[in-house]
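A single protein chain has been removed from this complex, and every other one stays in its place.
Chain naming follows the written order as A and B, and within any one chain the residues start at number 1.
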Amino acid sequence: MATKTATSDVIPWDKIDMLLRHRTGRVLLAAITALLVYVVLSGTGIGPEETSTRIILSMVVGCLLWAHLVYGAWLVKRELQGLFVIWGVVTVVFFLRFLTPGDPTIALTPPDASTDVREQLARRLGLDEPLYVQYADYIWNLVTLDMGRSLRTQVPVMDLILIRLPATIELAVAATLVAMVIAIPLGVISARRRHKPADYSATLFSLVGISTPNFWLGIMLILYVAVTVDFLPTGGRSIGFAAAWGGLLMEGDFDGISRWFAQLILPAITLGTFFTALLTRLTRSGMLEEIGKAYFKACQAKGLPETIILYKHVLRNTLIPIITVLGLQLGTLIGGAVITEFVFAWPGLGRFLINSIHSRDWMVIQGIIIIIGIGFVVINIAVDAAYAYLDPRVELR
Amino acid sequence: MISARLRRSLKREFRQSRMAQVGALILVVIFITTAFAPFFAPHDPTEQRIGTGTTEDMSYLPPPVFSTTENVTVFEDGERVTREVTTQGNWSFVLGTDRHGRDILSRILYGGRVSLSVGLVGAALAALIGVPWGLAAGFAGGRVDDTLMRWADVMLAFPSLVLAIALVGIFRGTPFHTRAIGDPFVWAANSDFVPNILIPRAGHVAEMPESMTFPVTVTIVVALVNTVWFARVARGEAISVREEDYIKAARSMGTGKLTILRKHVLPNSMTPIIVLATIQVAAIILLESALSYLGFSGISLSWGQDIQRGQSDLRRGWWMATMPGLAIVAAVVAVNLVGDWLRDALDPSIEGEGGV
Partner (left out) sequence: MTEILRVEGLTTRFFTDEGQINAVEDVDFRIHEGEIFGIVGESGSGKSVTALSLVDIVEKPGQIVSGRIWLRNPHLADSIRSDNPDAVDGEMVDLRSINPRLRRALRGSAFSMIFQDPMSSFNPSITVGEQIAEAVEVQRRAKANPRSTASRTQGFGLGQFAMATVLPSKRFVTPAGRDRAIELLELVGIPDPAQRAEEYPHQFSGGMLQRAMIAQALASEPDILLADEPTTALDVTIQAQVLELLEEIRDRTNMTILLITHNLGVIARTCDRVGVMYAGEMVERGTLTDIFRDSVHPYTQGLIGSIPQLDQVKGRLQPIPGNVPSLRAAELGDRCYFADRCPKAMKRCLEKPPMFDVDGSEKHRAKCYLAEQPYDEGDALPEDYFDG
């Protein structure tokens, strides 16, 4: 009893409670935690070595905390479901190796691999053990975040992946931003000027956009744009996000940020075009559907300015179902990122995956697939949460 | 399968929509020219023309009207001389030639055979697996539904391209990775059984390649990774049909589940499945081209492979990578237009909206 009183004296629980009920309070708490995590990580030197990876890690922790504060039990339930899906992914990956024709240590190792390496793989996969032992070992390794070592370079797979992850995330986020910034206004204009030239051009653009293979689009951009505009490189990633923005903010270095921007433009357009087109289409048809609803007439009858009707009422309601569709198209985004990275020599996970398949480095392939599966699950949960946030009729239970 | 009412609405929509007409026209042209490629292709798509001693080497020949200039180093009187050579396109090679002097137009026609057949076979295969899966899940409900659909979630967790790459990467070594399929027209033109009078341009056709290579694993894999979409749609339909009164009546009269599925549920689910299948053909063509671009399909004559080779020759000429890509865009646009037409005509709930 005494200790309880003491703690409640020292820590103002009611104030904290109030803080946590408030939107800004939760954000603040999460931000502080993220900062703390970062300070601890860089102070003690544990965890990933790269600064950008550290920043990402602490941001992830902050976001997780915030999400749990906001969504509570619902999020935990979704996480459990997500774990189930990840377990499924992992299991499928486990069984993939039995589909390989012939001796897996040959099919799953680089063509020039030494006997040592093949024995290492055999040991790692536990090939001479009974199946259930192999499976249990495999799961246990994953649970302990041990993905083994690359059969080619002997570097831990986890490190290889973490180094490349930021580049992929950067590309995917940039493409999504490009898509949203272009597609939403385009869809709105198209719906407003229905059956006018602007509408027809937007429609034509979206048709061609969803029909263009993005690797070819990337090549065309290199061929016709990058060679004429010297500002734009034809590929590669010479500077990372953290270095570019850090340089700008800390040292006022504009050169880094402009290089960062230039290298990102063409890949982002390449990856984003499909989604721009899809989103334009969805926005247009969604807007038209919403405009047909009775509340649109009611808004007009009230005399609301058109801006408010279109953007506050109609667009918002249009975006709600679109979010679900985009969640389903996430696989396309990731697949597109793989191929965009390949075209632009972008040093991310996708190019790494393709190279690893060409060099038959099974440990790496397996690791990348699992990471992509996890990413997919996480983003899907985020999509559902966003859906519920926008649509008050959906209750998170 | 398709009622008279639907057929009427298909016709009306077709008459009203210029886009549907354009799509259908492109698709028909592509179908005919690729299916009868030996008749339409101006040259043998695999014939190389380097060092043939003709006017130029005919490699890197641009399309007519265009010309390219490059520096060529030759030995002359035992000395290296670099000379500027300008090559002018000519009308015999309408879209130019690639680095080995192969005719790009012919390659596009033959490549289209691969892409379209993978698209059609792949979508059909995906439907054949996915539809029963989804129908069973939706109609059975309960535990079965949960289990089957959980697997669908798991499959969705793999981005289809990533999964396809992984699967193809693993299957690459198998003997059935690709299969050669004889070309009936060329066979007929060459055989003694069929009188050559029956075959137009028999002499020309006889010179064409005798077989085409069909990427078996790629087809199976693209079908597998797209199965889940069919399962989702079929399940949704089955669930909505399940609640209909006449199905309940049929059930209460003791009609077997399989009979109900086959007689009532399947026909009712047909329209959305057809629409989905059309859209999937477009998706599969894109997926196949990506796989062969990355070099996983195991065949060398396909749109994706030609683009990849064109990319490595990007400095030598723009047309090699550009042309096959335009072919892909045309084919996929056409399929999408036809898909939109079907959707607008068959699904009144989204009629007129979102359509192109």
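Just so we're on the same page, contacts are C-beta pairs under 8 Å (C-beta built on N, C-alpha and C of every residue); 3 or more make two chains touch, one makes a residue touch a chain.
Source: prediction; values computed, not measured.
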The chain left out touches which of the shown chains? A
Can you say which of A:Val76, A:Val229 or A:Ile308 touches the chain missing from this structure? A:Ile308
Please identify, in ascending order, the residues of subunit A that touch the omitted chain? 293-295, 297-308, 311-313, 316-317, 320, 390-393
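One rule holds in what follows: only the chains that are shown with their structure count from here on.
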Per the touch rule above, subunit B residues touching subunit A in the complex are 19, 150-151, 153-154, 156-163, 165-167, 169-171, 173-174, 282, 286, 289-290, 293-296, 304, 307, 310-311, 314, 318, 321-322, 324-325, 328-329, 332-333, 336-337, 350, 353-356
Taking the touch rule as given, give the residues of subunit A at its contact with subunit B in the complex, in rising order. 84-86, 88-89, 92, 96, 99-102, 107, 203-204, 206-208, 210-213, 215-216, 219-220, 222-224, 281-282, 284-285, 288-289, 328, 330-336, 338-339, 342-343, 353-354, 357-358, 360, 365, 368-369, 372-373, 376-377
